[in-house]
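For this depiction, one protein chain was excluded, whereas all remaining protein chains were kept in their positions.
Note that the chains are named A, B and C in the order they appear, and that numbering of residues resets to 1 at the start of each chain.
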Amino acid sequence: MNTPIVILNYKTYLESSGKKALELAYALESASEESGITMVASPQVADIYRIKEKTSLPIFAQHIDPITPGGHTGSNLIETLVEAGISGSLINHSENRMKLADIDDVVQLCKAHNIESCVCTNNIATSKAIATFNPDAVAVEPPELIGTGIPVSQAQPEVVEDSVNEVKSINKDIKVLCGAGISTGDDMRAAMDLGADGVLLASGIVKAENPKNALLDLVSKL
Amino acid sequence: MNTPIVILNYKTYLESSGKKALELAYALESASEESGITMVASPQVADIYRIKEKTSLPIFAQHIDPITPGGHTGSNLIETLVEAGISGSLINHSENRMKLADIDDVVQLCKAHNIESCVCTNNIATSKAIATFNPDAVAVEPPELIGTGIPVSQAQPEVVEDSVNEVKSINKDIKVLCGAGISTGDDMRAAMDLGADGVLLASGIVKAENPKNALLDLVSKL
Amino acid sequence: MNTPIVILNYKTYLESSGKKALELAYALESASEESGITMVASPQVADIYRIKEKTSLPIFAQHIDPITPGGHTGSNLIETLVEAGISGSLINHSENRMKLADIDDVVQLCKAHNIESCVCTNNIATSKAIATFNPDAVAVEPPELIGTGIPVSQAQPEVVEDSVNEVKSINKDIKVLCGAGISTGDDMRAAMDLGADGVLLASGIVKAENPKNALLDLVSKL
Partner (left out) sequence: MNTPIVILNYKTYLESSGKKALELAYALESASEESGITMVASPQVADIYRIKEKTSLPIFAQHIDPITPGGHTGSNLIETLVEAGISGSLINHSENRMKLADIDDVVQLCKAHNIESCVCTNNIATSKAIATFNPDAVAVEPPELIGTGIPVSQAQPEVVEDSVNEVKSINKDIKVLCGAGISTGDDMRAAMDLGADGVLLASGIVKAENPKNALLDLVSKL
């Protein structure tokens, strides 16, 4: 995981589904090449394979089920997701919160399969708790700011700064990403100045008129 | 949905994931062509697109989340699944039981998107309740028999027979499938004799040494 | 269950917890005696025993877990709730929606323990589905109206009327209660005129300055 890093959570918007998921991947790939900044696509599961076929982007799942091969109808096996093309996954996103024991299991599954784990957290306390699992990254996102367009780096800078401090005090190699409300170059610059190693973002880019330009703007002040 | 119908639930076995999911789809396609019996693949979400690209099989999702476009990280939108290639879905499988209101929502979503809905139930009472939603099919599977190899048609024939009667008394056009423990031609024959319109099966075929032959055997007594 | 019936869902308000739960029970008991209308208290589990000790009100649990005796830490056994004093239970409230198979299990548990079951539903379709389980009552509450003070009998009269028709067409002995937004005598009168056998209400009474008077007003137009 080269830093600074930009992870784009596609969520389940029509603007980031199917063919449009692929178009968004092209935008990410192109913005990444032009800027030299690592950009990761995190699409819905059904779109992973076709994005992998057509781009060389790193792809993260939005979630991995805490299961091993067997009878788990409706779930997704990590082995299947890796074969489809992921090199990492978001874990415990605020729209898909997981049980503590399951987060532990999935971080271990990621390590066993040599893929990257980025665990989402909602505050400083849970960021520190998750750091003890030694994931590759922690993305802190106060849930009350998600989707608001109000950047956490501005509304609650101490959440970012203290999360960075607490996480690095447990293990300095864990990356800390800043989520919730990030969309502009100023937002990302502010996040980096607070000690973040990158950003996790969603609707600000997915719903932009020109996602590639929005991405280039995002990284323009690094 | 032409009957008799065979739906193969791939679940999350290694034998039905990734490349092997595709091989299993070829076996289904070939067995369907040779026998003239409708066969449906129900793979993990990550494998839907590649099976659709390479075969003309009908594909069912194993589950659809009760959501509409928006912020639902880690879920799968019906629009995305349809674009990837599904023409129907299992709903409320015993390994993924759903809330009543969510089953209603997903059956309605399937109707709105013109895809087929096959709701799994665990006994006669829930089969009748689900029939009031008018899905395309109900698949009754006593959970204590799933994965045992003991066919419900033999262990609890009255569950199949009474489910057929109760469902058809609500709406005679709803298909009733028989699940749990079905794997041989005798099992499927017995299910049809009890009034079933087809079968939902999984490990008996997925883990067979030669799935195509196992499928041909399954439909050999129709 | 004598009709018309008034069930008061205490929910988890401070105004209906602990000593105040008991005071509210006294108000219900007194209003019931003065009006001759059956009134049921549905308090939090921790308050059931003390209300039973001090009043002769019928008490419903707000929820029953779909379990039998064994290792289920944090759950509540129906046997324990009955011994504490309940004579019935709400099931599947919109703030605590249950899986279809679990609703079936809990309705059966209620029958086995000779207590009354009142299953909450969100629309006409789920009301009809639940009627096939033959509970003692169905309480229909469009979730978008709960807590709004806008009575369903006024905003969506057809939901009440059609739920009554569909439920009674399955089993005419099932009572249909009207929930969501009910608080005044006019609201209850309108609900009864639409065919309801009673009402399920909450904040309108719990948060009233004088709950007894609010209850007497509620039943003043019957």
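Simple rule for what comes next: a residue touches a chain if its C-beta (ideal position, glycine included) is under 8 Å from a C-beta of that chain, and two chains touch if they have at least 3 such contacts.
Quick caveat, the model's predicted, so the values are computed rather than measured.
The undisplayed chain touches these shown chains across the complete complex, A, C.
Checked against the hidden chain, the listed residues C:44, C:108, C:134 or C:184 yield one contact partner: C:44. Only one of the listed residues, A:42, A:73 or A:126, touches the absent chain: A:126.
By the touch rule set out above, chain A reaches the unshown chain at residues 92, 94, 97-104, 121-123, 125-126, 128-130, 132-133. For chain C, the residues touching the absent chain in the complete assembly are 9, 11-14, 17-19, 21, 44-50, 62-63, 67, 69-77, 79-81, 83-84, 90, 93-96, 146-147, 202-203.
FYI, only the chains that are shown with their structure count from here on.
Chain-to-chain contact here is organised linearly: an open path runs through the chains from one end to the other.
Averaging the CA coordinates per chain and comparing them to the mean over all protein CA atoms picks out B as nearest. Annotation: 44 Å between the Cα-based centres of chain A and chain C.
Residue positions of chain C touching 2 or more other chains: none.
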